[in-house]
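Take a look at the following structure, please.
For this view, one protein chain was removed and the others were kept in their places.
Order of writing sets the chain letters: A and B. Residues in each chain are counted from 1.
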Amino acid sequence: MNSVILGAIAMASMVAALFFLRFWRDTRDRFFYLFAIAFAIEGLNRALLGLTTVSQEHEPFFYLVRLFAFGLILVAIVDKNRTGRPRSRRNRRTSHR
Amino acid sequence: MADDCIPDDVKQFILERIDSIAQLEALLLLRGSPQVDWTVNAVAKRLYIGEQEANVVLKRLCVDGFLLTPEKSLLYRYHVRSPELGQTVDRVAALYSRYLIPVTNLIHGKPRTRVQEFADAFNFKLKSDKD
Partner (left out) sequence: MAGFIIYGLCAMTAFLCAWLLLQAYRRSRYRLLLWSGLCFVGLTVNNMLVVADNAMGPASDLSTLRLVVGLLAMLVLLYGLIWDAE
């Protein structure tokens, strides 16, 4: 039962990652790229969890991978606040007045 | 220099709520005659846009609280959700008539899709004062 749900979560995460990749392509905002990687890693993490027979979240490998994925989300947020919107034409226009 | 003529809160409002010139023109058109119920076709003709685009624009303005659809008909009428919103629209109208080019540039500078708002949600610097 649990492996089925884990598989579904993994699939959903990969699809979400694909959507974020598309948003990155459309906006060129690397925020979406980082979210895409984070969700893809989480998807793979869940898939691997599903392949093991015992509930293994407290194995270091799995929680370190999750830490990395959520860490990427934090990096995306910090990066967004350091540089604002990296490729916005509007920002460039106002910055030299 | 030209961008300074638009106050920051109005700029924020335009960036968040107005996606296209057609949308702004439609809003101001209906605002100009608040007692009148407009059909999609009439708006499309006045603004020289397609009926489908007018439909999308009017629906969006309705969802955002600028218009209402009286008695579930297919008509639209100017009716803002709150007095503050009405005041902001009034300011936008005044600025647009005085500073057509800067307002137009501001709107055209926006990305084509709304999905950028997802990323912008995480930008603390873009938070407006009304929070």
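Operating definition for what follows: a contact is a pair of C-beta atoms (placed from the backbone, for glycine too) under 8 Å apart; a residue touches a chain by one contact, two chains touch by 3 or more.
Just so you know, these numbers come straight off a predicted model, no measurement behind them.
Although it is not drawn, the missing chain touches A, B when the whole complex is taken into account.
Residue positions on chain B in contact with the hidden chain: 16-17, 63-64, 113-115, 117-118, 120-122, 128, 130-131, in rising order.
Although one chain is not displayed, chain A still touches it through residues 1-2, 5-6, 8-9, 12-13, 15-16, 19, 23, 46, 55, 57-58, 60, 63-64, 66-67, 70, 73-74, 77.
The working rule: only the chains that are shown with their structure count from here on.
Separating the CA-averaged centres of chain A and chain B is a span of 33 Å.
Listing the residues of chain B that touch chain A in their complex gives 1-4, 105-106, 109-113, 115-116, 118-120, 122-126.
Residues of chain A touching chain B in their complex: 23, 26-27, 29, 31-32, 76-77, 80-81, 84-85, 88-90, 93-94, 97.
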